[in-house]
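Rest of the complex left out; these chains stay put.
Lettered A and B in written order, each chain numbered from 1.
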Amino acid sequence: MYGDMNYRACFIGLGTMGFPMAMNLIKSGVHLTVYNRTKEKADKLEGAEKLENLSEAFVKSDVVLSMLSDDESLRQVSNEILKVDRKERGIHVSFSTVSPELAKELTEKHKEKGIHFIAAPVFGRPDDVRDKLLWIVQAGHLEAKKEVAPLLEFLSQKVYDFGEFPEAAAAVNLAGNFLILSVIESLAEAFAFSLKNKIDLRSFEAFLTESIFPSPIYKTYGNMIINQNFEPAGFKMELGMKDINLIMNSAEKHKIPLPLAALLHSRILSSLANGRDEMDCSAIALTVFEEAGLK
Amino acid sequence: MYGDMNYRACFIGLGTMGFPMAMNLIKSGVHLTVYNRTKEKADKLEGAEKLENLSEAFVKSDVVLSMLSDDESLRQVSNEILKVDRKERGIHVSFSTVSPELAKELTEKHKEKGIHFIAAPVFGRPDDVRDKLLWIVQAGHLEAKKEVAPLLEFLSQKVYDFGEFPEAAAAVNLAGNFLILSVIESLAEAFAFSLKNKIDLRSFEAFLTESIFPSPIYKTYGNMIINQNFEPAGFKMELGMKDINLIMNSAEKHKIPLPLAALLHSRILSSLANGRDEMDCSAIALTVFEEAGLK
């Protein structure tokens, strides 16, 4: 179907991540139709055709890409785009962070319409999109993944494959985000300890990220905490709450106690209770510091 | 004093870490006198003179290096080696993981004898010593650090400096070990979640360590948990207990609640209660798995 690379693709959801992702595709020469709930967002995207009605997504294109905020939005959008009678095979690539349970459910619903659902959640912050530094974890039908491979390459530095069941990629996404939030908590506690021991935090961060933790996560969040620079947020507190709830709910279905996730849940909840909704998740460090009388 | 690099150095404590460290110094051309409580260990080290009596350490050498198991041992050894009347300045470089409080106390006690105490705890596992892959964090008297700099270079890939107060390096050591143990807990929870979601753990580990966590800690402990390969231990359960107690006790003196450290404390204690003393700290993953009914 896409042998000649003349993609007719449609991108749904032009938020903080979706907008620059769509832009990258356009720049890469993809003929893109776009849709956003608030139309103004779509108007700002030059070089793209506008989609008026979600139910026409699979009429106008063979590949639908979506980047939405939560399970609810992805379910609604999927319901709309599946109101279609296709003759040819279609593919829906979902970049959103959603529950493995929804990924599984949507795979079935798409199948009934002859459409492949590929889960392809991304790791990276808005800044990373522009520089094509995203990492994508994908899972879904083998042939379908091959067909959209060039599109994912336009968007990321590397794609990791987790087999044919979309729920696996969704689960990797949640587990990865949990690991990121865990780093924040552990750094916050280590920094509180370091501060009271009069260690220079910048030297400590430099040591960590040059030696045992040469990881962008430790660098990015370490610096945000040290500089108390929590706005604008790359990973907003409410998104952190959403993610921690997704993993805890899924873990509960599988009967897996996750005490560290529970600790993170309490931290984020406390941050929201104290009006830190607009801050980055790394602002849970403020609670850690306050509990230690460091204000 | 060491301008000509003709070091007369003494190494005390030839355990799992100390033995290969002493060997590296000998290979690097340092004239080394060694001491170990159980004499057989010292006999195995070719090319070193044996010290019979700890109180002669600073008689026979200007620089004493020590790698001991805990606060108690370092305090005892320090008491012995300080039973000396020096005319020249001496330096005690302590590689051990000990409390910041002890580091501070020993700094004073050494000063009274005109000796500089440098805290220079190391990060790395026994395997890393041979390959000079250790990282050292040091703190202490500026001139003294310059004088022993070549010795530390013989032992490590890089030395990070944390100023003139030895307790700062001791605190960085504890904070770093806490961060390592935190990674183990977070990986164990993420892996339990992944297992029940039928994710291939090897692919997950490969993704993590190539993308967001390109860190030797994630690689080493990730693989140990995946392979359930906990013996022989590089970071033995009892050492983990010791370290978590050191940081929690020090944090208590500074009034810093560390709930993640408290979780690690419970995990390690449970591992010891269930006979996992000989295993690596990463075996706390077994408790995480058992709680999820994964056996």
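Going forward, a contact is a pair of C-beta atoms (placed from the backbone, for glycine too) under 8 Å apart; a residue touches a chain by one contact, two chains touch by 3 or more.
This structure is a prediction, so every number in the text was calculated from the model and none was measured.
All together, the complex described by this structure holds 4 copies of its single chain type, of which 2 are visible.
One rule holds for everything that comes next: only the chains that are shown with their structure count from here on.
Computed from the mean C-alpha positions, the centre of chain A lies at a distance of 38 Å from the centre of chain B. Those residues of chain A that touch chain B in the shared complex are 100, 123, 135, 137, 158, 160-163, 165, 167-168, 171-172, 174-176, 178-180, 182-183, 185-187, 189-190, 192-194, 196-200, 203-204, 206-208, 210-218, 247, 250-251, 254-261, 263, 291-293.
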